[in-house]
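Structure below; questions to follow.
Other chains of the complex are left out, but the ones given are in their true place.
Labels run A and B following the written order; every chain starts at residue 1.
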């Protein structure tokens, strides 16, 4: 019998099944430096131990997305090695900051299945949970992905589609223990804007762009132990090009959003995310944000902004998310505008 | 009002103005490793904690240039986002070693202004100071830069040109607390040459060359949170090429200088620096040094060499800094020889 991992196919999943993913991984200060060399991040909390301490955090957290990418990467060999496409995320919450020394492990429960009408593939819904070495939940999220069938003749499972919230309810947001923005240093953080300065519906063009290089996206993706071969092996795709990991675009866009959202220090939740177009080395990526909601929290001086973060190939100063759909002229959801790479809906914590 | 940072233009600066730069940044062992993957550095003090302890240092410092690049990078969004050119450095001193765990913040005072006769731009002189989390000065330096005017009709400020030393006086050099080279291990350090072995006027061809790659210069520059878009975005320049950050060439040349200057362990001061030509991925960079001065210090066994460090595109075994100026045939300063990328004047500490 082959000793290598063929990955799971659609018919290998059952609702209720729990998968413990390999391998646990310890986060270190080396990850913080590597992240800083790969993304133009400047948020003061993950950048500065002194700033983090000044806002009440006992230890110096790394960027939430470092934890997310590591935790997510673990699910790839079991969940999406035979994926056609990653379809969406929901209900992702960051339960406590990840700090150097933490070891993350991830497990997933299958919470839904729906075979496609073509009989060749199906959608698998999983809820994944990353815990630290003390067994405390660090991050959890739902994700659904279209996976090939190994055997097209295999019977279709009963269709189960989980109910997933369109967005994490503001009252369910988790603020890190001790976080206190009441003596927040806006000068050190780089911008004067606080919660009340952002209007719902406001759009912010983050101005700066970064041209993707072949080595950088691979180094980032490899750092998360993500093994999807399309990112690393030019022989794995008919076009001979390495596809950029979607999470690379998330991190890049989040870092670019510093310019205009410098005080949106911490990611508290990811409500939804769509990778709307593939990206490749040579593409120049820009970002813009739209304010979707703003709320206060119970923590001193801490508010939350719900933001849509959009990454584009080439700068779109008009910040257009969707084109008009000429066939309907109606209220129907139109297609994403050309150039849109990512549409991410998340909550960030910001001084109130 | 736009929430993004447009940077300062020439008319935004006033003499005496103090700018506190964002964002503080903690130095880690991850930075040491990243630096070692990007530059061929082998100086024994930053390479080895055991060697550093053996020469009296309480903690294991990182390369001085790591501190310098981080501290410098913070000034970019406020001082040089709208720069035409970086014109020079002076009076840069390293006041104490930067060690992992230190958080650096930078502030700058405007110490001079001179509008150009064309009325389109002007020269801004700043003195910048980087402090650690205890408020102690880590590095300070003067720098002048040519900055665009936003509005050409804006009135010219009174011209103030600061007096800056041509070189840091040897008696003002700062030797790190505890440094003692009296039991220095030349074998471990890699070369037998001490202070007295270097003659003023001597030139050293460092032999080795490194071909610049697109990813490496960007990773380095990003690590320092330097946001100048010309380094990262091929759409930011008419030629569609990413300009290599001048500091990348400084670090590369300093690392190459190990071969012949292995015992020039610590950078104590930077007297002057000129980036004389742009560099791009694909260029192969070599370095040579000229001994400008040599002195003893009060610290046991510690001498100081004043060195000119020259980086070139392509190897120049003749080590020619300036071409003959055919139009004058006189003592006038001639232009830099073709291929010269960097002319840096600095003080290094070396066993006496």
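Here is the rule we go by: contacts are C-beta pairs under 8 Å (C-beta built on N, C-alpha and C of every residue); 3 or more make two chains touch, one makes a residue touch a chain.
It should be emphasised that the depicted structure is a prediction, and the values quoted were computed from it without experimental measurement.
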Whole-complex copies, counting every chain including the 2 in place: 3
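Keep in mind that, in the parts below, only the chains that are shown with their structure count from here on.
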Chain A on chain B, rotation in degrees - Cα superposition, rounded to nearest 5: 120
Distance between the centres, which are taken as Cα means, of chain B and chain A, whole angstrom: 37
Contact set on chain B toward chain A in their complex: 2-5, 20, 22-26, 28-31, 33-34, 77, 100-101, 103, 105, 133, 213-215, 218-220, 222-223, 225, 227, 229, 232-236, 242
Contact footprint of chain B on chain A as seen in their complex: 28-34, 36-44, 47-51, 60, 187-191, 193, 197, 204-211, 213-216, 219, 259-262, 284, 314-315
